[in-house]
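The other protein chains are all here in position, but one chain of the complex has been omitted.
By letter and in written order, the chains are A and B; residue numbering begins at 1 in each of them.
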Amino acid sequence: MKKGFIILGICLLIFVVWRETQRKRAPHVFLTTSGRIEMCLACHQERPSKPHAREVVGCSPCHNGQPLRIDKSLAHKNLIFNAGDLHVADSSCGQPACHPRRPEWVKKSLMATNRGIIDTLRRYWGEANKPCPDTVESLLKSGKNSLALDYFRKLCGSCHLWFPRGKYQGFLAQKGGGCVACHLVPNKKPKGHPFLTLNIPIRNCARCHNRSGRIALTYQGLYEAEGYGTPYLHGDFGADTLLDGRFVQHIPPDIHFKKGLVCVDCHIKEETMGTGKSYVHMVQSLEVQCTSCHGGTGHTSKGHIIPGFKKEKGRSVFIDHHQKVHPLKPPLPIACRHPVHKNLSCQACHNRHVPQCFGCHIRRVANEKQLDKLSGKETPGAWEEFRSYMRYKTPTLGWYKNKIVILVPG
Amino acid sequence: MTKWLSWGVTATLLIATLSGIIISYPYHEEHPLISTVGIETVVPFGDFFRALHYFSGQLTLLLLWMHTVEALIKRRAQSRPWWSWSILILSLPAILFILFTGYVIRDDETGFSAGRIAEHLALSIPWVGKYMNHLFFLVSQDGVHRPWLIHVYLTGLVLGGTGLWHFRLRLLSLLDLGCWATICTALSLVWPASLVAPQETTLVKGPWFFLGVQELLRYLPPFWAGIAYPSLPVVCLFGYYWRPRLATLSLLLWALSYGIFLLMGACR
Partner (left out) sequence: MIIKKQRRWFIKALTGIWLGGLGAVGLITAFSYLPRPPKKIFLKVKLVPNKVIVGPEYFLLLSAHGPIALSRTCPHLGCTVNYDPEENIFICPCHQSRFTLLGRYISGPAHKDLKPLKLKHTDAGFVLEIA
């Protein structure tokens, strides 16, 4: 018995020596600039963007894991691939030393809750008669379903911040992911660490804001054409296609786009990420107005500062995210300030055309299955979109809160 | 007396000491956590010897505990003079203290908090608290320097004391040492030695045997929860020589209550 133990001991010693020869030891203990130990850097060469530089932040504050180990199986314990995912963002991006409370606020913002879409659907479909408390988060937890919610889960369920980035193929692969849904710019090098940015490119916004009002398309001068791909040129479709296969044609873009401004130049963080308040509809969370900058003082309707607005030598200018300076034109004294136009919103005159999908319809095919994008399961009943016509036309004007505004049906 | 148990304690303590000597070379008390991580990740065979040190130390405590229970069951106290019994009993808190300082001197999340708590507990002892703290901890002023000294010196004392005791009868057989070395090696190959990265959490757990005290510290003043209550069993063991029944009953009650607190602490 004891001899057996001794022989086993010798075998274990041989194993220990063999294991050591197979191992790559770190050259030294890796420290960040603040003196925190970060052994991940012994193997990982990734270089994220400046504010999250590897020498300053390291890997584990965002991606968790065990920063004191180098054995892969130990070091990668509790690893988080997407640190921006809202399920973990409180302890990754939102940790006390970094961006505290921000994820908590973002979770209450409309891009995470989708309350506007859910409320409108449920009320118009007769399932509710007062503002619904349902949010994407509550639906994910409860699994609650109804006809309107089934439609939401299958056709709208990928346009929110809770959507798991990279879980699905095709155009869905780039969507969602919490903080990184907006703040991530891919690295062109294969397997390179993506960059995190405050200069959020339009294409990040356009991944979702391309339906209903189609604001991100129109802004860039893209018009979603009917689904034929005409005019045919050189034996192929003449129209450009979006990632999800829809055809678009080029029209004159918004003046702000032409001047080089991106969405987040005007739509400030209080508006997009929220301030911890929970709204039902987008109109409640919108606070930037044309007159905030044009003839205004650079403050939104809720008093927040628009960082791009500056006073230079007595005149108002706008400095965009690329540090380019644009002069700001005040509203025309006669056309805009005239008493007869006092009820007009700026858009009523300046938005000459908007996409209009009066011919857009949906139908439910009962005997087919479709992916429920919240639960990730195929369930009975498939929703299909079809349309007779889609136009890019002068908008319908309507009366909303004592102003004449444009109405854009989606 | 089951011989394997008493020789087990000696063998594992010897293995812990030898492996401790090995890893004390790359260890720097000036930057304890950095050098501990260095042992774990940079030094060849470092993680193996650290785990061997860790598990042989844990095993020493467990075996010594079993050894004590066995001595109580077999009424060994009555067959020796009271001072000899008292000295033997002292080995239990000494080993526990060595193990505890072992956590402190690695200076990770667990060790750092454990050191700070130990310092404040020592200070809560009336009159001599300040001197005790100066002798054993003082981590807030002096880092892990003093716990490190105690870890080393006390091991020497205990090994010398118990070694004299046991080797007086017979030398530890090389075969026994080999067998226990195999057991410790097997344990260290299955599990890594614990090491917790400093983090911004709202819950830190101490060493496993300390969890009961940690739980109690939430409700009672430091002196009662951290000094008086944990020293009860030692007092009982001393008293066992004179009042075996009362001491046994108190020990059982204490063990039961500590078991409950330990579970409560572990489940947090």
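Simple rule for what comes next: a residue touches a chain if its C-beta (ideal position, glycine included) is under 8 Å from a C-beta of that chain, and two chains touch if they have at least 3 such contacts.
Everything numeric here is computed off the predicted structure, so don't read it as measured data.
Novice: List the neighbours, among the chains on screen, of the chain that has been left out.
Specialist: Missing chain, whole complex, touching shown chains: A, B.
Novice: Please identify which residue in B:18, B:34, B:204 or B:255 touches the non-displayed chain.
Specialist: Per the contact definition at the top, the residue touching the missing chain is B:204.
Novice: Taking the full complex into account, find the residue in B:10, B:188 or B:214 that is in contact with the omitted chain.
Specialist: Going through B:10, B:188 or B:214 one by one, B:214 is the residue touching the chain not shown.
Novice: Across the whole complex, list the residues on subunit B that are touched by the chain not included here.
Specialist: Interface with the chain not displayed, on the subunit B side: 112-113, 116-117, 119-121, 131, 134-135, 138, 140-142, 200-204, 206, 214, 217-219, 222, 226.
Novice: For subunit A, which residues touch the unseen chain?
Specialist: 34-35, 90, 94-97, 100-101, 104
Heads up, the rule we're going with is that only the chains that are shown with their structure count from here on.
Novice: Go ahead and note the Å separation of the Cα centroids belonging to subunit A and subunit B.
Specialist: 53
Novice: For subunit B, which residues count as touching subunit A in their complex?
Specialist: Interface residues on subunit B, with respect to subunit A: 33-35, 37-38, 40-45, 47-48, 108, 175-176, 178-179, 181-183, 185-186, 189, 192, 195-198, 200.
Novice: Across the complex, what residues on subunit A touch subunit B?
Specialist: 2, 5-6, 8-9, 12-13, 15-16, 20, 25-29, 31, 36-37, 39, 42, 60, 66-71, 74, 95-97
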